[in-house]
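Missing here is one protein chain; the remaining ones are kept as they sit in the complex.
Chain nomenclature is as follows: A, B and C, assigned in order of appearance, with residue numbering initiated at 1 for each chain independently.
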Amino acid sequence: MVALSAFTGDAPTSLIQAGGWFLEKAWIIPALPAISFVLILFFGKRMKYKGAELGIVSIAVAFIFAVCCAGQWIGQVNNADSHVEHQKQHQEEKHLDDSHNDGDHHETLSEEIQGTYSNELELASGQDLTVFAAAEEDDGHDAVGIKPVVERFTWWESGGRTFQVGIMVDGLAVMMLFVVTAISLLVHIYSTEYVAGDRRYTHYFAFLSLFSSSMLFFVISENVLQAIVGWELVGVCSFALIGHWWEEKPNSDAALKAFLTNRVGDIGLLIGMSILFWSAGSWSIIEINNAAINHEIGHSTLLVASLCLTAAVMSKSGQFILHTWLPDAMAGPTPVSALIHAATMVVAGIYMVARLYGVFFEGYDIAGSSFNILALVGSVTLVGAGLLAFVQDDIKKVLAYSTVSQLGYMVMALGVGAWTAAVFHLFTHAFFKAGLFLGAGSVSHAVHSFDMKKSMGGMRKFMPTTYKTFVVCTIALMGLPPLAGFWSKDEILVGTGGWGMFGGTGGNGTYVFALVMGIIGAALTCAYMTRVIYLTFFGEFRGDTHGHGDPQESGKRITIPLVILAAMATGAGFLNLPVGFLSGSKSGWQERFGHYVEPVATYFPPIAHGTPSWSLAIFSTVVALIGVSAAGYYFFIKVNAQSPASTELANGLTEKNRIAKAGHTILKQKYYLDHLYTDVIANGTKGPVADAIYWTNQKGIDEAVNQVGKQTARVSTFVYEKIDQNMVDGVVNLSGRASEGLGETTRTIIQRGKIHQYAAIMFAATTILAGLLIVFV
Amino acid sequence: MISVLALDPAWWQQTFLIKVPIGLLAVLLPAGTIVYLYLFKAISFMQSRLGPMEAGPYGSMQLLAEVGKWLQKEDIFPTKADKFVFAAAPFVVLMSTFLLVVIIPAGPDAIFVDLDAGIYFAMAVSSVSVIGILMAGWSSANKYSLLGGIRAAGQLIAYELPLILAVVGVVIQAGTMNMQGIVLAQAEGEILGWGGIGNPFIFTQFIGFFIFMVAVQAELTQAPFDMPVAESELVTGYLTEYSGIRFLLFFIGEFASAAVFSAIAAVLFFGGWYVPGIDPTNDIFNVIGPLILAGKMMAIAFLIFWFRFTFPRFREDQLQRLAWKFLIPLSLANITLTGLLKVVV
Amino acid sequence: MVAQNVFFGIIAFVMICSAFKVVTTKNVIHAALWLVVVLAGVAGQFLLLGAEFVGVTQILVYIGAVVVLLLFGVMLTKASLGEEADLNMPNRVLPAVIAALMFGVMTYALIDTFRDTELPRESVTNAAMVSDSIFADYIVPFEAVSVLLLAALIGAVVVARKE
Partner (left out) sequence: MLLVQFLLLSSVLFCIGIYGVLARKNGVMVLMSIELILNAVNINFVAFGTMTNNIAGEVFALFVIAIAAAEVGVGLAIILLIFRNRNSIDLSSVDSLKG
């Protein structure tokens, strides 16, 4: 059973222009929190709830707008569908004998006409809904899609050059608008209780608003210039929010680290975007994608641009080796972490790749390949971060590494061509990761610490709601059916096309390595999350409440967002049930997400979709269960048996086995990446390299000059003493003095650190050279 | 300017026989009027005391008496002073004022030089006076003078920014930096589609006008911004060592500057030589224009002196804070708003 | 055209004399004041060349800001009246020789190349043309300059502030 949508870049696509008030006015969505930012800044302190109400109202209205946008978008797609139906009927009339036939015939037809496809395509009966229109007519109606809503305003026009700003709203943007506003709204509500009484309460809400606004601005930007602005704004806001409690040094350090690490990638972003601009001749995302897909840009140019942009993704989305800022960013308030990790900052990189997918798809030759940088970075991050999560005692850090790992999934999915899967994973991940962070925040709110080993344990008795929601979100993260994570993760694994080596699924290529890493990552995720659950909610309470009695469940404003997020984590997966699930044929409730989100337009590359495979789903679930049971056995049975208050076995593997211990140390030191950055690179430049240059200067150049001088002087002395005796005094004296003088001059004039002399030599040399040029040329 | 420089010899005669005397008159006459009317009469009235009344009718000859007094006083040079710089300083200040007069239009043709970048030129030459003040303060060989000079320079630099930024709003709205262009833009403008009184920019640029007037007040080192010449602390600052004719020159420079800046404000915000009801191309404006401009100028100058007599002196830090933390951000906001409205409307 | 050549001659003469004073005077403040004369002369030359906007900018930025800044800096550190020792390098012959040589080379080259090139008579540019050019062709350098100014602003504050 196959679900494919495909069309070729060069085939004309009949597009239906989408419209609708909310879609055309989507700029209102980022504008609302932006306005609220200004208002909070100016009037927040004087308001009854210190400005929080402004933030909540604005983001709530934005959320409603986003929902309306989504509604209109879905309506538009359905319109297009009926258009396709109509077209199909028309075709069926033409090919009467085919009308009730299915599969085979479509297949042959499509193979006939779509022979240019590089991928093997199949069309199953009844699949035309996602395919929009199988190419059956020669009059150009190859596919029917929906044009994104693009509104452009001229920003300024001068001397014949126009700079435009605008919005571009399509399924992807609508999905992101929904996610960002939804998570942001919940975070806002949660924050009113979580940071209540903070010394910069108003300031906090102002920046929360600006943060949401910049991300929304980034999401709907029409051209890459705007996207860069949004991207940087997000970075600035994250700096302000991570360093919210800047009075403590580690917090401001973390903020700086996040900011500076992101600068590294931003260089890549700027270079990459410039390359794209100069080669495509436009800032417009659509035009850049079109140019890339239609091979108007050379392949190597695209490759370089993709590599530069990948650097940006690595820093912004916390991919290995630039991920180090992300766990440190936990210094910020927990709701901010939830916002950063679920919906805004870190997914900006993923979103950027998804937006410019044409560039990456062509640049990396994703189709038909089995290796590329994006997939490699993603899969390495996925496993590397998963391992790191094991040795963290700070619950937020575990979740941070988990985010890094899940982002690895998304990057990997984009790398292997599973665009829809990546975006879908972004969607589901937003809910359960926000739920986990907010849950962790709720626990820490009760015990005033993030340390699982020292301050938590047995929390399920004290905080039942938090416990239940946390477990639900955890299961979703683990990817166990039927919660959200399962569906999206499984789709990514399918999309690698690697399973095809053993059974056959049609993906864009055969990325076996990615598949293997993905499965290992799934097992790791299960294991470390089991550890978190045990350490936090089971065993005995190890914390100290300083005489305040037992920890208390958090208030309604914290638990209600948790419940909502847990519900979403449960249900979100059903939005994109694979075709073939519970039903042999495609029906109206399968692949809904992909259907509405994935663009069918010229600016989107012709990706192929893998076939869902029962065997892979069962296999990955089994692997996940193995992960859960291994960790479960270790913690729930062995550790618990040792003592309910203990957090690890007294004489565990890391104590007994040298290799395991070494591995543990490496993990504890985070692969020594921070050491590499600060000690080796930074201090190296500061210390040894500078010293070496200084030494070269002092010993090498100065010494050489000195030696020239001294030797000349010595030679002249020799000349003076030995030969002078036998020669006419006057002549020899003169020559001796002259050479001594020369030696002195060389020694003293050329290098003494006197800038005047340097300048004099420079100008004199210039003059002489210029004079020579004039005379001889 | 180049076209002026390129004129045939008749131009020399024209310049020295007509323009220079008129220019002198244009500087001295308003300065004298302002001193008499506001410094002598209005201040006395406001402070409930008697003003000059003995010399001439209503004391109108008092001004001449004062000038005579200053002229006959000895022109003292401090022993250690840097003679040349000390002597030149008041002329530099006065020169800046004279150069300002050059670009103020008093009628469609009644203008000394119709520069394309007129108001920009005005802002540029008004900044030259800072050098004169620094020269005066340094060359006096007196710690109070030096302090006063540095304070004055700091103040002038700080308030020059809001001054220029306030003008930018007008320039954006008029679409030109030419002074005549600004007058015509106001004369031919319309308020919400009604062109009855043109569109004096005071209605749209009232924030700019406010900033401009505050900055002018500071540029003139008049109370409440008279920290650099504070008698009680700095013994009148950079003016301490000056006497006789050179003090008079500074004095004239200050009041002439007040007049000139009022005239610039009148051009920028109140339509300059234009009055509603007459076609702006009408030649009659060459005759009545100067009078209209003078009337508007005196009205604005009254504001300057009203403030001078009313407000107590700012402290140095308050003064700097007002410029950098209030006026400059406000003027930037004004520019942004003006630019937006210019594009949108 | 005669008037312009006369003006050029007067202004150039004053400028060269003042420039000599700038590099030879024994008093820092005097040097700065002579510099004002040179800068004003340069503004005058710009006007002669028809570059009105640049000329006015020259006055605004150089005389109104740069020199004031220099004077300010000197007066804040030390501004002694009268002659100052220790302003010059001990050896002033070599610089003079280098400068003279350079002048000789340049004069020869310039006269040799542009002996009779006339400047166009009417080539007055106005502010609108300059701004059109800046905001269309040179928008990127313009933005770069604005970033540079910001960097210089921050840099100067960081360097000069007291700990």
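Definition applied: a residue touches a chain if its C-beta (ideal position, glycine included) is under 8 Å from a C-beta of that chain, and two chains touch if they have at least 3 such contacts.
From a predicted model like this one, the values you see are computed outputs, not experimental measurements.
Trainee: With touch defined as in the header, list the contact partners of the absent chain among those displayed.
Mentor: Even though it is not drawn, that chain still touches A, C.
Trainee: Of the residues in chain C, which ones touch the absent chain?
Mentor: 1, 4-5, 8, 12, 15-16, 19-20, 22-23, 28, 31-32, 35, 38-39, 42, 45-46, 48-51, 53-54, 57-58, 61-62, 65-66, 69-70, 73-74, 76-77, 84, 86-89, 92, 94-96, 98-100, 102-103, 106-107, 110-111, 114-120, 123, 125, 129-130, 133-134, 137-138, 141-142, 145, 148-149, 151-153, 155-157, 159-160
Trainee: Across the whole complex, list the residues on chain A that are touched by the chain not included here.
Mentor: 694, 697, 752-756, 759-760, 763
One rule holds in what follows: only the chains that are shown with their structure count from here on.
Trainee: So how do the chains connect up here, line, ring, star, complete, or something else (other)?
Mentor: Drawn as a graph, the chains make an open path, so a line.
Trainee: At what distance in angstrom does the C-alpha mean of chain B lie from that of chain A?
Mentor: That gives a centre separation of 58 Å.
Trainee: Return the distance between the CA-based centres of chain A and chain C, expressed in whole Å.
Mentor: For chain A versus chain C, the centre distance works out to 51 Å.
Trainee: Roughly how far is chain B from chain C, centre to centre by C-alpha average, rounded to an integer in Å?
Mentor: Roughly 28 Å, centre to centre.
Trainee: Quick check on chain B: which residues sit in contact with 2+ other chains?
Mentor: None at all.
Trainee: Among all residues of chain A, which ones touch two or more of the remaining chains?
Mentor: In chain A, nothing touches at least two other chains.
Trainee: Which residues of chain A touch chain C in their complex?
Mentor: Within the complex, chain A touches chain C at residues 158-161, 756, 760, 763-764, 766-768, 770-771, 774.
Trainee: Mind pulling up the chain C residues that touch chain A in the complex?
Mentor: Going through chain C, the ones touching chain A are 89, 94-95, 98-99, 101-102, 105-106, 108-109, 112, 132-133, 135-137, 139.
Trainee: Can you list the chain C residues touching chain B in their complex?
Mentor: 1, 3-4, 7, 27, 29-30, 33, 36, 47-48, 50, 52-53, 55-57, 59-60, 63-65, 67-68, 71-72, 75-76, 79, 81-82, 124, 126-127
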